[in-house]
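The complex appears here without one of its protein chains, the remainder shown in place.
Then we have chain A:
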Amino acid sequence: MEFPIALMLVQDGITNGAIYALLALALVLVFAVTRVIFIPQGEFVAYGALTLAMLQAGVVPTTLWLLVGLGVAVTVVDGVPALRAGRPGRLLGVAGWNLAYPLGLAALLSVVPLQSLPQLAQVALALAIVVPMGPQMYRLVYQPIASAPILILLIVSVAAHLTMVGMGLLFFGAEGQRTPAFSEAVLDLGPLMVPGQTLVIVAVSLTLIVALFQFFERTLYGKALRATAMNRVGARLMGISPSLAGKLTFFLAAFIGALSGVLIAPITTVYYDTGFLIALKGFVAAIIGGLGSYPLAALGALLVGQLESFSSFWASAYKEVIVFTLIIPVLLWRSLNSRHVEEEE
């Protein structure tokens, strides 16, 4: 292999690895706080990318109606008990976030000229539509069974994933979409031509990772999430409710997912079901970190990215096989090296 080709492959691997790292961090976070293995993570990637593509085509995204529908459901589920308990203030809060917000967004989308908006505004709108679905999903799907065993949560995750893929086909159709790059600039580094999009992806990922780190180390809400992950009973006795922690976590996971989708849409064609495979690679990375270590998961993501890009050069037909086979030696190594700890009941 020639040196420039190797460099190009490394660069490709880093770009993809940065996305996998983000998704791996989200998966570790969701698992640590709620014990949910978040298989629908990838659907947020696809929803983010395809919602952006629809906005750029000048169409009001169909995902908006899902947001409205979920909002109505959450308002009913949370509002009725609040009304019964005689706490109208709470009802108002619930309805504000889940009814007024989606409807306001719908009104906004129907008046602004979507196609001619600046790209960043389109991205912001796409995130504004997709991200709130994270906490809504937690409220409707996971909160009622929050104390169920991990296996049940996993099975529900599979169901949620399949439902979201099905709805994705309904919303976006079977065709793939690719959005224009955020930057057409090309950085010329001797033998290497780095496209602007790559720089955007790496820069945004790094920024987000640093921001997440700051959030968990410096803010009280971040610490509250870590505390919930460490000791659920203790956190509850401090007044950190598990449902608040769950919603906050799913908000972050949905944000990371949708943002990843927006970032990769210019470099790969995204179909309604593309997200699953991308998130699965993030999952492999998370497993390398034992679903518990953020730095190991991020390193694992870079490894997965490199492995993928080099195997697509040497044996492109087998590239997925090679990447997913990585999980076997990792699991072997982990199971030989770590003592088994019983799950607390």
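The definition used in the following text is that a residue touches a chain if its C-beta (ideal position, glycine included) is under 8 Å from a C-beta of that chain, and two chains touch if they have at least 3 such contacts; residues count from 1.
Just so we're on the same page, contacts and distances are computed from a predicted model.
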| item | value |
| --- | --- |
| Identity of the absent chain, which is to be given by its UniProt protein name, from "Rieske 2Fe-2S domain-containing protein", "ABC transporter ATP-binding protein", "Tat (Twin-arginine translocation) pathway signal sequence" or "Competence protein ComFA" | "ABC transporter ATP-binding protein" |
| Options A:Ile5, A:Leu108, A:Ala211 or A:Met230, residue touching the unrepresented chain | A:Met230 |
| Interface with the unshown chain - residue positions in chain A | 220, 223-224, 226-227, 230-231, 233-241, 244 |
